[in-house]
Structures are given as C-alpha cells and as structure tokens.
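Missing here: one protein chain of the complex. Every other protein chain is in place.
We just call them A, B and C in the order they show up, numbering each chain from 1.
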Amino acid sequence: MADQFAPRKEDKFTFGLWTVGNRGADPFGPVVRPHTSAPKIVEKLAELGAYGVSLHDNDLIPHGAADAEQRIKDFEKSLKDNDMVVAMGTTNLFSHPVFRDGAFTNPDPAIRRYALQKTVQSIDMSVGRFGAKIYVFWGGREGSETDVAKDAMDAVKRNRECFNYLTSYCKDKKYDVKFALEAKPNEPRGDIYNSTTGACLGFIATLEHPEMVGVNPEVGHETMAGLNFYHVVAQAIEAGKLFHIDLNAQKIGRFDQDHRFGSEDYKNSFFVVKLLEESGYEGPRHFDSHAYRTEDMDGVWEFARGSMRTYKILAQKVKQFAADKEIQALINKGQKEPMAKYSKDAHKKLMGEKFDIEKIAEKGSGYEKLDQMLFDLFTGVRK
Amino acid sequence: MADQFAPRKEDKFTFGLWTVGNRGADPFGPVVRPHTSAPKIVEKLAELGAYGVSLHDNDLIPHGAADAEQRIKDFEKSLKDNDMVVAMGTTNLFSHPVFRDGAFTNPDPAIRRYALQKTVQSIDMSVGRFGAKIYVFWGGREGSETDVAKDAMDAVKRNRECFNYLTSYCKDKKYDVKFALEAKPNEPRGDIYNSTTGACLGFIATLEHPEMVGVNPEVGHETMAGLNFYHVVAQAIEAGKLFHIDLNAQKIGRFDQDHRFGSEDYKNSFFVVKLLEESGYEGPRHFDSHAYRTEDMDGVWEFARGSMRTYKILAQKVKQFAADKEIQALINKGQKEPMAKYSKDAHKKLMGEKFDIEKIAEKGSGYEKLDQMLFDLFTGVRK
Amino acid sequence: MADQFAPRKEDKFTFGLWTVGNRGADPFGPVVRPHTSAPKIVEKLAELGAYGVSLHDNDLIPHGAADAEQRIKDFEKSLKDNDMVVAMGTTNLFSHPVFRDGAFTNPDPAIRRYALQKTVQSIDMSVGRFGAKIYVFWGGREGSETDVAKDAMDAVKRNRECFNYLTSYCKDKKYDVKFALEAKPNEPRGDIYNSTTGACLGFIATLEHPEMVGVNPEVGHETMAGLNFYHVVAQAIEAGKLFHIDLNAQKIGRFDQDHRFGSEDYKNSFFVVKLLEESGYEGPRHFDSHAYRTEDMDGVWEFARGSMRTYKILAQKVKQFAADKEIQALINKGQKEPMAKYSKDAHKKLMGEKFDIEKIAEKGSGYEKLDQMLFDLFTGVRK
Partner (left out) sequence: MADQFAPRKEDKFTFGLWTVGNRGADPFGPVVRPHTSAPKIVEKLAELGAYGVSLHDNDLIPHGAADAEQRIKDFEKSLKDNDMVVAMGTTNLFSHPVFRDGAFTNPDPAIRRYALQKTVQSIDMSVGRFGAKIYVFWGGREGSETDVAKDAMDAVKRNRECFNYLTSYCKDKKYDVKFALEAKPNEPRGDIYNSTTGACLGFIATLEHPEMVGVNPEVGHETMAGLNFYHVVAQAIEAGKLFHIDLNAQKIGRFDQDHRFGSEDYKNSFFVVKLLEESGYEGPRHFDSHAYRTEDMDGVWEFARGSMRTYKILAQKVKQFAADKEIQALINKGQKEPMAKYSKDAHKKLMGEKFDIEKIAEKGSGYEKLDQMLFDLFTGVRK
C-alpha cells in the first residue's frame, strides 16, 4: 500500500539550497558535514518528493567564483533532469563583511549601492533565468547593537528607497515576480529593523508599489519574539499579502534554531497547516530549516523526509478535524454574521439596542472541551 | 534656584486616571491602597505639574453607576479649576465578564454590537464633551488561549468592521479626533491579535479611513515581546502614524509590569526620549504605569513625580548629546545621502559602478567608542 | 468497553482546591464563575476520579473567618465520604497586603514572625489534622521590583532562618512530613528569589536539615524562564529531591498562565510523563492550573477531566515508546557504561588512551530520525 504521507509534486514542498546544504557550523564550532553541490541537492530532493528549491545568489555562486556560468548551467541541467523548479530567489546581503552594519540601511551610501547592484544581479539570475516567481528579502544585517550612532527613521527611509528602486526595476523589465519581506527580531544583529511580519506589513503600505510586495513569515522568527505564528500568518493571508512562507520550528526567546518543521510546538504547527490548507494559499510550502548539528548526511535526508511527512500528517489531521461533526458542532457557526456598516439608520438601530449583558456573560465558551478534543484527535485517540 | 527638571505645562505630561488611581491589586492579592476620586486625581496631578489626564469610560463612571452626570460635572469642574485637559479617551472593553472572549472580535455578534455601542457612548463623552483629540483602542480581550474554535482571519475582519464603523461615525459627527491603536502581545489573553505596533500599522493600511487611524505604542507591550521600543516608535513616526504614546517600563518576557518610566532599561529610555524630542512629535507624553504594589499613597505621588522628572533628566541628556561636538563628529554625517531613484539612466550608472568591497569592509564603525561615550554622558561623568 | 484513559485512585491525581475553585479573575477583569465550597470540590473531584486534593490554609478558612472549626469538620467529612486524601498542604503567604514586600524575607521582622506563626498553624492543620505528607512552600512575594533597598543576600539568610525553624518544629512534633520548595522566576514580584528549581536545590544544601527538604517544580514556572522542564525534573529526581510536582501548561516568556496540563508543548509534556512513569516517582500527579477565563463551570469540570485524561494518554504513549523495538534499537544502549573512578592506575590508563577523534566525529546521532518517529508515534500514525 502506498504511503499516504509520501510527498507529491502538487504538495509544493520546497527547500532552500542552504537547508539540506547546511554543514552544521554554529557560533561555538565549525562545520561537521561535507559540502553537497547544488545539482546534487536538487537531485536528492527530487528523489525525496520535493517540488522545487529556493536559493541565495551565493548558494549557487560563492562570492568571487570564477566559474559562475558553468555553475548556472549545471544547476539548470539538474533542475530539468529532475523536474524541479526554482520557486523562490533571494540575495545574500549578510555574509560578506562589507555588510556588517547593514546593506540597504547601511550608513555608507556606497555599500547601499553595492547591495542594490548585487540584488539586481541576483534577481536577473533567479527570476530572469530560473523563472522564480517570488523574490524574498531578509535584511539580516539591517539593525543595530547600539542605537547611539544611527537614526532608526533613516533606516526606514533607506530601506524604502531600495524597495522602490527594485519594484520599478522589475516592472521596467516586466518580470513576473512578487517580493516577499521576511521579518526577524534579532540575530545576527542585536535588534533588526522590520522585526516582525506586522512591521513589514506596515512598511509595505508606505511603498510606491505596495501591490507587488508581500510577506514571507517564518515560524522561527516570529516565535523568537513569542508571537503566535498562526495569528501572524492569518493577518497576512487576510490582507492578501502571504506570498511565501518559511516553515521550521523554534522555541520562544532563544537563538534562531531553524529546527525541522513540527518538531517544536506540535499544536501551533497544526493550526498553521490548517490555515495554509483551508485558506486557499497556493504558494510553496517552503522549509527554511536544517538538521541538528549532531547529524551526519543520513540525518540530513531524514530531516528533509520528516519535514514533508510531518506536514502531511498534520494536513490529514486538519481534514479529520474538519470532518468531525461533534467538533464542528461545538464551534459556533453563527459567529460569521457581519456587523452592519455605518449609516445614520444603522446607527440609530445600534444605539437603541438593549443588551442583557449579565445574562450573556454567564455563557461559557466550551474551549476547554474543544481543546481537549483536539488533543485526542492529534494523538490519534479520537478517530 | 528653580529645579530645571520641574515639569511645566508645555512638557505635555499626561497620566491615565487609572495610573495614579491604581490600587495595587494583582493576580495574587487584593487592593492595598484607598480609592482616589477622579476630581482629586486631577487636582493632585495639576499640583505636580501635569498637563492633563486620559481616561476609560469606566474610570469615571463605573459600570452601572446611577450618578453618571454628576460624576461628569464634578470631573469637568476639577479640570477647569486645575487648568487640566483630557488629552485622550478610551473604552474599557476588557473588565466586564461579557468581554471575556473579546469585544470587537467576539464570536457572538451581540457582544460585538454591545462593544460598539459602549465605544460610541465613550467617544461621545471623551471627545464630544471633554474635547479629547485622541481616542485610543486597546483590544485587551481580543485574542485566544487556544485557536481550536476561532478563526484568526475572522478576528481581523470583525475588528475592521468595527473600526470602519467608528471612523465613519466620527466623520459624520465631525469630531476632531484621531484614533490610536495600542498593541499588546499577550495578557490577559494567551495571545492577543494585533500583537505588535507593526501589526497595527499593517491592519490600518486595510481600513476605509487609514488617514484617521494611527498607533499608540507602549514601552511595556513591545518590550514584553523583546522588541526594541525605539525602533518601533521610529517606524511609527516615520510613517506619520505616532498619534499617542504610552510611557512606562518593563522587563522582556514577563507579565505586564507597567513600572515607572525609565525605571528599567535606562538606555533605551534615553533613545525613546531622543526620538520624541527631536522628531517634532507634539503629542502628549503619556504615562501608562503605576506605583509598585509595595507603596502607599505617598509612594504613588513619588511615582508620578519621578515619571516626569526622569523624562526631563533624559531630555536634558538628549540636548547634551546633540551639543557634544566630539560625539557628533563621530556619527557619520555623510550617511544622509539618498539613493538615486530608478530610471534607465540611473540604473545603467548603478550597474556600472565598481566597488572595492574588501577595502570598504575593513573600516570599523567606531560604535564601541560611541556607546561608551554615551555611558559616560549618561552617568554624568562626561560633562 | 471501559475507557482505558479513565482515572483511577492509583494514578494519584490530585488538584489544589484553588484550581477547580478558580473563579477567573485576572489583572484586567473580575471573577466570572460562582464560588464552589471545599466539600463540594472534594465531592466533584472524587466523582471525576481524583485521588485527593491539596490546599492553602486560606482556601479552606478565609482570612478572619469566624467558623474555622466548622469548615474543617465539613471538609473532613467530605474527604471521608468521598474517599479522598489531602496529599499536600501549603500556606498562603501572598494574598494579604501585609505580605506585599515578602513574608519570610520581609524587611520587617514582625512580618517575618507573623508569616512563621501562620505557617505553623497551617502545618498543624494540613499535616496534623488532615495527614498531608508533603508541605509546599511557594514564596510568591519573596522578591523585588527594584533592588535599591533590599540586600538579596539578606533574603537568603532570612529564608534560611525560617526553614531551619520549621524543620526543627516538625521534627520536634514528630510530624511525618517533607517540605517541597516551589520556585518561580517572577510574578507577582518583578523578580522572585529562589527563581528556579535549581536555585532551590542550591539553597536546600545550606539548610540544617536538608534531608527533609526537596522541591516541587511547576511546569509553568520553569517554562516562564524558558527552561526545559523535563531537564529540571530529571535533576531533581536524580538528586532524590522530587517530593511533589505541579503539572500545568505555559508558553515561554509570559505571564503565569496555569493552563491545563498538556495543552501547551505536547512534546515536552510527553517527556515529563515519561520521567514520572519510568523513574519510580510515587508522589501525587498534582495539577496546579485552572480553566480558561472563557469557561463556565461545565468548562471547569471539562478542564479537570482533560488534565487527567491527557496524562493518561501520554502515559500510554510512554508505554508504546518503551515497547517499540525499532525505536529502542536506535537509542544507544551502550551509553550506560560508567566512567572509571579516579585512581593513579585508572589515571595512567586514561592518559595513555589514543582516540581517533576525526573518525569518531564522523558518526551522526540519528536524532532526526528518532525525533520524527516520536512524532509519528505521538500522532498515532506509528502503531
């Protein structure tokens, strides 16, 4: 019997080249795993059932590499051979020391121009050559450890200049691409500007071409700040701004863990999958995570397998939840009723209404019962 | 000699009635201080040098009070006698048990309508009678402990319906008022929707009358999530959306402490005052905080005095910082240079520029030195 | 067919009177549920399958109650009628305003003496009359919001004086009781002394009768600080110091939530149950938690039912995990080998050993695979 949780192309699972390619270095120790080439990653992920990959420019072409064109060709061949797509591209604006005080928000205008030039080149490759439909921006170095020397309002202005430039460029080139901003509260900077997906949504509203720019929320990044990731993604979807998503796992209030999706906070992971499956989101289910440093390459591929499997197990639980009549009956269906829009008449009616609030206040929500039913369903005890 | 740190009307210091009126109850113990009437609070705050007060409807008129009109009149008399203003009004949509699962986002449409009716009545009082120019919305009960039974996208929609209604109402009434949304990540709910000021900015962009709606960031609320409050406020000001501010103090990652402004994170408090003083913000410097539960009423008034004194000491440090030539010389002035806007010509120039990034990358920022100079200045060692 | 997850006496499930008795007040709103008397709570919990209850002195006898003896008798009758025990007693040293700056560590020696007197009376009741074998100390008010006026070393000394007094008293009375210290990092105080279970273990080592004193770790309290509760409890058990445990649920870095056990961090809850079930711990499985404020009394009893049910579902998963041969084979059994004890000979041998560490370092741990197998088992996908 076929494994009902085996990934299929239509599941749209994608991985960053840097995820299964992560070699396990951390602030207290060096790499522990061998290098895997981009074509080999593509081949292996295809074998495991993925739909595509995403990449930073430097994931494919290391800084200063002389054989850029050959690398691109080998990569394109592997994509074709393995029926894989590049679903998303992004720029590495954080590794090179020149970016240590920021790229788009760097106080030095030459560095800002260099960052823009590098981004244009990366867009030309990812979007222009590989056909990525989404371009992600993670401004990992856009921030500060001390605010003594930089005006945080300048940072917003500089960021905006760059985004306005790039949207205009893409429109001029007629690129079929959308931008997705990825927030993070801190690390590697003490504090990063645009620290939450909410901040990104607020920032987007001030751009020249807001319709072209959305968000790429990451489980780990919002969770670092203790925010409810399900709530974060819900706001983004409702606003028509969920252009991409980064799935992984993280404990609140600590370093960026990038663990296997679903390996922390099983419950919130369920709600996130529920939202993606039921809201009509059609973008990639993208994993931005890596295997524990304790793993060898076998562990890396188990990690990749597990990421997709966990998603599918959760998706199956979501279906079961939706089909469970007892559960659905306990969720108040009347709650979808909209509020009247303001008009003089509607207002008169509203202000004249009498409410027996003490009576209404007596009614319990039944959430303890429902939440326990979810636990039973999640554990397989409830069939 | 007059105290240079004594508050003056033009400093625009305001306090919520609930702040100095806080009686010290907490989840593990009852009130420890006597009730102080609203007129008495106004009188005492005027004596201490405040500019005005803010209030929830129920701070003045407890739920179900029979003597509402008399309370209003006594309050108005005290304002007049003491040359005090109501700078901000807001609605208590969190105390009554009827709101335990939310007000504007409650699954029960009757409760949503009641919340709207109550808000209209409160606006009529605060804005219509007392002349408040700012109306704050803190949706403290809009959230969840479990997401099993409520769709977080519905919460956004319901919230929007209510805000669209209320802006239309205020426009129809020709009220001279702006709305300011106050974010909070959690408490009293497990997770609150619109959890950050950023989320509010994103939400505002989806409203019918976004120009009428801004934000009221609170030190404590953003700090609970570990965000850099100075960054948060900078984004809001830069977007033209800082309509009000709640000053207090909080440690990251714990319950809502509402401590005296400046009593935690001296350094970030300095940057916040710097921003308010130098950005042209002209709104109230509003304290939303309360005295430690260990205090009696003497302690409460010391708390109020200290809140304003701390702000003024920090404002004086800000001036010293701006006037310090050595410090200012170390802050890169060239950094204000704007990026070219996109055009075919500008683009050609950008793409043709050569950067010696290894060379540029060698240059240090000098932030350790500057940050230490700030410490010296802050401690009074640097004159 | 009988429900395999129905609680039985031998499961030793206990609840604080204050848990199902919690009426839903929080810092932003009053009570929402009716009062339930202690005898009624005992009766209802017995019906649901609990083994016993725990109590603060004031849960049974409110401060200043004139009918203490009658309350005690009614309570004893209900215990007897319902075959329930008092498994644990504790003192309320946090509600009355007199304790607002601490009880055992209060700067005022009269308050410290009063706290001691109150504790003795409570021990006489809980241990002397009701036969509780465990007495818990939670010093909720022992802490500070500012350290400007209290020496934190004095707090340790004062605490020690009280514990030395009380252990001597119990020994003198020949009470068959052990003390269990409960840590908490903050709330209601800004910072609480003995902030973690580790700190308590360190403190216990400095007491006159350390053998009589252990710990009562609480899921929520350690989790507030982001600590791994499974690790915390493991250290306590290994040291022979786990005398009691408080089961509930909490998100990291926020207010004290006291949610239903297992309703947050499903995975860590599994490991905690694994530890309790497999380590030989024979004490109560005590729930220190309460129903969401959204609930009415039906929800409260669902909460109680769910607490026990969740534990039993997890205990069943623990058994399945232990019986899963494939999983057990992947867990390195050789790892139990002890290190040689130091001796000149052993040392010579150790220093002479050659290690091919590059070779050893190649081996992966297989934890990604195992962790995914746990997910499969947890969700019921793995049979």
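FYI, a contact is a pair of C-beta atoms (placed from the backbone, for glycine too) under 8 Å apart; a residue touches a chain by one contact, two chains touch by 3 or more.
Remember, predicted model here, so these are calculated numbers, not experimental data.
Asker: Looking at the full complex, which residue from C:R8, C:R113, C:R129 or C:K319 touches the chain that isn't shown here?
Answerer: C:R113
Asker: What is the set of chain B residues that contact the non-displayed chain in the whole complex?
Answerer: Residues 5, 32, 226, 251-254, 260, 262-267, 291-292, 294-300, 302-303, 305-306, 309-310, 313, 317, 361-369, 371-372, 375-376, 378-381 of chain B touch the chain that is not shown.
Asker: Considering the entire assembly, which residues of chain C contact the chain that has been omitted?
Answerer: Interface with the chain not displayed, on the chain C side: 96-98, 100-101, 107-114, 116-117, 120, 144-158, 161-162, 164-166, 168-169, 172, 183, 185-186, 191, 193-206, 210, 224-228, 230-232, 234-235, 237-239, 241, 253, 268, 271, 275, 279, 330-332, 334-342, 344, 347, 350-351, 353, 355, 357-358, 360-361, 365-367, 370-371, 373-374.
Asker: On chain A, where is the contact patch with the chain that was removed from view?
Answerer: Within chain A, the residues touching the omitted chain are 24-32, 94-97, 99-101, 140-141, 145-146, 185-188, 190, 224, 226, 251-257, 259, 263, 292-294.
In this section, only the chains that are shown with their structure count from here on.
Asker: Mind pulling the chain C residues that touch 2 or more other chains?
Answerer: If we look for residues of chain C contacting two or more partner chains, we find 32, 226, 251-254, 263, 292, 294.
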